[in-house]
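Every protein chain but one is kept in place in this view of the complex.
Chains: A and B, in written order; residue numbering restarts at 1 for each.
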Amino acid sequence: MAEKVKLFVNGQEVEVEAGKNLIDAFGAIGIEIPHLCYHPALGADGNCRMCLVGIEDGRPPLVPACKTKVAEGMKVQLDAEKIKKIQRDIMELELINHPIDCPICDQAGECKLQDYYMKYDGQPSRMTVKPVLKAKKMDFGCGVVHDQERCVLCARCVRFTRLITKTGELGIVNRTDAARVNIFPGRPLNNRYALNVVDLCPVGAMTSRDFRFKQRAWFLTKSPSICHGCSKGCNIFIDHNREKYKDDVIYRYRPRLNEKVNGYFMCDEGRMTYKLENDNRLGTPRVNGREAGFDEAIESVRRAVSEAKKAVVLISPNASLEQMFAAQQFAAAINAPVSGYSDGYVKAGDGDDFLIKDDKSANRASFALLGIDDSKTAFEAALNGADLLLSFDNDLSRSLSGDALTQLLADTKLIMVASSQTDCVAKAAVAVPVASYSEDAGSLVNCDGRLQSYEVAVVKNQPAKSLIEVLHLCGGEIKSNQEARAGLQAAVAVLKDIDLEQIPAEGIALTESEVAHVAA
Amino acid sequence: MSDRSQLIETGKPFIFDAQRDAEFERLVKRYPTRESMILPSLWLVQEQEGWISAEAMAYIADRIGTFPSMVYEAATFYTMYNLQPKGKYHICVCRTLSCYLLGKQEIVDYLKQELGIKPGEVSADGQFSLEEVECLGHCGSAPVVQVNGEFYEDMNVAKLKELLATLK
Partner (left out) sequence: MQVQVLSARFDIPDANKIEIAKEHGAYATLDKVFAMQPEEIIEVVKASGLRGRGGAGFPTGLKWSFLPKNIDKPVYLAVNSDESEPATFKDRFILVRDPHMLIEGIIICCYAIKSHAAYIYIRGEYTTQVKVLQAAIDEAYAAGYLGDSVAGHDYKLDVTVHRGAGAYVCGEETALLESIEGRKGQPRSKPPFPAVEGLYGCPTIINNVQSIASLPFILTNGADAYKAYGTEKSPGTHLFGISGLVKKPGMYELPLGLPLLEVIDKVAGGVRDGRTLKGVIPGGSSTPVLTPEEAQTVTLDYESMAAHKTMFGSGGIVVLDDTVDMVKLVENLIYFYHHESCGQCTPCREGLGWMLKIVRKIIRGEGTTADIDLLTELCDNIEMKTVCVLSAACTMSTRSYLNKFRHEFEAYVAGGAPAQAAM
């Protein structure tokens, strides 16, 4: 446990974590100190002046809470009329030149200025002179659109590009109330994390070209999940909504704080993978190139399995730990070797030293945990003499060239249980649609050996069956995640003491050696 | 302050001449960080060209090893850096306090009329540019005018007339 200190807020004794500033320490026990410029990942800048508080110990009358560390016995004043007046006054000054365009501003509903106005200000405008006019709708690159008039000059975006990405594309130019955020001519945002400035912006000054004008923030359901864009497993919110008479659709991903994985951020590519969940999905089952009913497709699979001389089961490195286990059990039941071959999911050299990994799959580490071989040699050995290949959402066209795939399919029947339309699906004898991760629940082990879980976020009007259900219908024994988890606990030593139903928000670190440990 | 963020791009690369290059190398040794050379470098560009283009800022950033946005911030923050070409004679009239009390407005009005330009503008023939600036630190001899950096104290319209005659 972190060290604690006792101090007084508005005369009342509280206990908070030592070493933190007033904003974070009090925030953790539910006491809000309003602030615009401070952000835990970017440090204290102290420019907005919203967090001024009183300390009764002979210090200057007011101190910025973001720059003030908690100390034993400190007496902090938050509710004095003097402090409330400062908050009102600062809000008034923040708003005099701020366009009141909330009805057309994307930030409405998740805007700090709006929220703080309601909470700390609430006064009518006294502005009777012309406001400062600045530029609007500026293309900052990387899909970021900037509105200088809405900007409160908190410098979060500028600090992000200087401190986090170290690319420094943004600056605040000019001074006084002519100050504004801008890019240097011809040097727009050019980094793979640029869209984080949209999340960091406390107001509607930074918007995402992809998201803007699509949805009002308050209509979105914000479901916690894990990004499947690479093996980092960044924690995200899936923001989705079912509009009247329409289907449940994802509008954006946003990073969700996990200090142990991604902090406050995620990469832009990962952020855009929400589109894969919406678009190009495999909807209708197909049998021998024609659309078929679901039951018919399953029946075709069962028949193919029973008729096969030798079947091979191929599992996606994006499948959950539970799905992998269920597939492994299914393979054992039909006496088929299992492969995780998916070289095509790895983009060598693409990763960086921050969040982006070479491996564009979410759960390859679980292959090791379950003893599933994902090498090409093992895959080729397994295929030797096989006449049926059952792929569970593994898009083999990513790993094999078109010719190699064609050659393979010349004497091997392919069955694809897949969430989206791919080359492989087009070439498969049978294609069975299955739920993708946003519509399913499961556990993943990321590149650093951290076990994390996600829940169902999206519920489609016509929900696809989960992979485990499909496996079961095809003859697998396991019927549900719960059963798979019970089986995993029994089979995998490192999971023995872990309750897979209750993985904490930060996940659980499985040490390197344990990850490498092969299932008993 | 008016917006200074619109930089001019010449379309031509910038480079220090030999003299400024040597001065840069002399000065850079005086500071423990290369970023400290941002202001001195902007001055060197202005000495060389009379004003500072986007290309010159990019050159400074590369030379120092910093982001162009850092140079851009400094160049637009400090108002003495000219971000567009000025007249052959750049006239600055102090507008603050003592100069205000002692008639800077008559001087500005006279210059506006005589040169046909407003503060912030350059005459069509490129001879003159006019600017109202904040306190020049010559309050005891106000009002004061600066032409290309030279101070002219205790100014009035009559003295200004004489001065302009020598410039034309």
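One rule holds in what follows: a contact is a pair of C-beta atoms (placed from the backbone, for glycine too) under 8 Å apart; a residue touches a chain by one contact, two chains touch by 3 or more.
Quick caveat, the model's predicted, so the values are computed rather than measured.
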Residue, one of A:Leu7, A:Val152 or A:Leu355, that touches the chain absent here: A:Val152
Per the touch definition above, residue among A:Ala179, A:Val197 or A:Leu370 touching the missing chain: A:Ala179
Identified contact with the non-displayed chain, of A:Cys48, A:Ala205, A:Ile415 or A:Ile508: A:Cys48
Full-complex contact with the absent chain, from A:Leu93, A:Leu163 or A:Ala404: A:Leu93
Contacting the left-out chain in the complete assembly, out of B:Leu7, B:Leu115, B:Leu136 or B:Leu160: B:Leu136
For chain B, residues in touch with the removed chain: 1, 27, 30-33, 35-40, 42-43, 64, 66, 70, 73-74, 77-81, 95-98, 100-103, 133-142, 146, 149-151
Interface residues of chain A (partner: the chain not displayed): 44, 46-50, 52, 61-62, 64, 67, 86, 89-90, 92-94, 96-97, 126-130, 132, 152-153, 172, 174-179
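As a convention for this text, only the chains that are shown with their structure count from here on.
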Computed distance of Cα centres, chain B from chain A, in Å: 50
Chain B residues touching chain A - in the complex, by the definition given at the top: 1-5, 7, 9, 54, 57-58, 66-70, 72-73, 76-77
Complex contact set, residues of chain A against chain B: 134, 158, 161-162, 167-176, 178, 180, 182-187
